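Only one protein chain is missing from this complex, and each of the others stays in its spot.
A and B are the chain letters, set down in written order, and residue numbers restart from 1 in every chain.
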Amino acid sequence: MPQVSLTVNGKQHTVEVEGRTLLVELLREKLRLTGTHVGCDTSQCGACVVHVDGESVKSCTTLAVMCDGASVTTIEGLAKPDGTLHPMQEAFREYHALQCGFCTPGMVMSAVDLVAKNPQGLSEKEIREGLEGNLCRCTGYHNIVKAIAAAQDVMHGKRETVAAAAE
Amino acid sequence: MYDFAYHKPSSVADAVKLLAADPDAKAVSGGHTLLPALKHRLNKPSSLVDLSGIAEMRGVRREGNALIIGALTRHHEVANSEEVKSAIPALAYMAQHIGDQQVRNRGTLGGSVSNNDPAADYPAAVLGLGATIHTSKRKIAADDFFLGMFTTALEHDEILVAVEFPIPEKAGYAKMRNPASRYVMAGAFVSKGPKGVRVAINGAAACVFRQSEMEAALSSNWSADAVAGIKQPADDLNSDIHGSAEYRAHLVTVMAKRAVAAAG
Partner (left out) sequence: MNVVTPFEGIGASVKRKEDLRFLSGRGQYTDDINRPGQAHAYILRSPHAHARIKGVDTAAAAAMPGVAAIYTSADLAAIGGIPCGWQIHNKDGTPMAEPKHPVLAEGKVRHVGDPVAVVVAETRQQARDAAEHIHVDYEVLPASVTMAQAQAPGAPAVHDDNPSNLCYDWHIGDKAATDAAFAAAAHTVVFETTNNRLVPNAMEPRAAIGDYDTTTGEHTLYTTSQNPHVIRLLMGAFVLQIPESKLRVVAPDVGGGFGSKIYHYAEEAIVTWAAAKLGRPVKWTADRSESFMSDAHGRDHISRAELALDAEGKFLGLRVHTQANMGAYLSTFAPCVPTYLYATLLAGVYSTPAIYAEVKAVFTNTVPVDAYRGAGRPEATYLLERLVDVAAKQTGFDKVELRRRNFIPTDAFPYQTPVALQYDSGDYFSTLEQALETAGWATFEQRRAEAKARGRLRGIGISTYLEACGIAPSAVVGSLGARAGLYEVGTIRVHPTGSVTVLTGTHSHGQGHETTFAQLIADKLGVSIANVDIVHGDTAKIPFGMGTYGSRSLAVGGSAMDKAMDKIIAKGKRIAAHLMEASVEDVEFERGTFRVAGTDKTKSLTDISLAAYVPHNYPIDEIEPGLEETAFYDPKNFTYPGGCHIAEVEIEIETGEVRMVNFTAVDDVGRVINPMIVEGQVQGGVAQGIGQALLEGCVYDSHGQLISASMMDYTMPRADDLAPVSVATHTTLCTHNPLGVKGCGEVGAIGSPPAVINAVVDALRDYDISHVEMPATQEKIWSIIHGKR
């Protein structure tokens, strides 16, 4: 069986997998990082989004073997080691941008990449378009859009906290 | 997914050898078209040859009046390449609107073009710009490359290495997406340049095709109005729950108009 060595949330792992093992299966079943979810089988829903070498990726559409040598960040690794939430996590809580929580990890990971890739700042319309790869059935997205708008100001250093942005 | 052997060669030559050795092998790069098919067990390759480690297949460079884009270049890279944005902004625009952010982060030019999904974006740009496909064996004109649904001129042990896009005077792209899958339901890539006036239509039929009536009209009058009255026959177009052939035919005209308007 192929072996994969990769860094996940800063920790080095070497794992035996099948060729067909998906990255999400490696994370959930081998490393027991169950924060990354699977919501569909057609690469539509984005519940499985993680960062591979800093970019958002659908881990249900990526083979584990393709990630040999890669650095992966999952929702479990987004907060600081002391537990301080990432501004995007903080904003989701502040704006009630989650209900059942199932799409949330993928939504947050996508949103972090979306904001990071657009340092010029995103309009409401652009945020909505930027979420094309993530489905949520609970919130109607409205509060998710608001949360991302607030978090981008913090991530781009325009505001101190998401709560301040909420003013 | 059925299991398979996995190979990750570091040169085109090695990749070709691996493909030649296994008639049931498949090449893969970003995996965003192949893996969904494998997950539904629609395909049973005995081995996957992962091209993503081949450095010579990456990157964007300008040679004379053409852009040469390596097959492994990801959509996100094409969309944000200063070279592409200044030489063929319509191509950057198209890349920026493929799938979603995660697809653009992983999906590659070569994967999209060699898969030739009728609802994919890239084939329209390749045909619409009159690009030339560079493979491990030869160069193939776009007009000779796309043979039918999911079918191209590539042989089993032939790898798409790069695509050479002639730089047009003007080019534009517009598409209507399928509301569910967000793949292309009807799209048009138009250009005017060294290869003359070209109009490539994607999403609407089994394979990307050139709309010669629109090309003729635009050759004498490059304006959205010139194509507004041209009706695409619906006979051979796709039909599904989101768009009948008749509706797609209508959209072809609308998208062509919009693409010309976008080209300026």
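The definition used in the following text is that a residue touches a chain if its C-beta (ideal position, glycine included) is under 8 Å from a C-beta of that chain, and two chains touch if they have at least 3 such contacts.
Small disclaimer: the values here were computed from a predicted structure and weren't measured.
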Identified contact with the non-displayed chain, of B:45, B:187 or B:243: B:243
Contact residue for the chain not shown (choose from A:6, A:23, A:47 or A:115): A:47
Omitted-chain contact residue, chosen from A:11, A:93 or A:158: A:93
In chain A, positions touching the absent partner: 18, 20, 28-29, 32-42, 44-45, 47, 74-76, 78-79, 85, 89, 92-96, 98-105, 108, 124-125, 127-129, 131-132, 134-145, 166
Residue numbers in chain B that touch the chain omitted from display: 1-3, 40-41, 176, 179-181, 183, 240-244, 246-247, 250-251, 254
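Everything below uses one rule, namely that only the chains that are shown with their structure count from here on.
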Interfacial residue positions of chain A with respect to chain B in the complex: 2, 18-20, 22, 41-44, 46, 49, 55-58, 60-63, 65-66, 68, 110, 113-114, 117, 130, 132-134
Interface residues, chain B side, partner chain A - complex: 1-6, 8, 31-32, 35-36, 38-40, 48, 50, 52, 76, 99-103, 105-106, 181-182
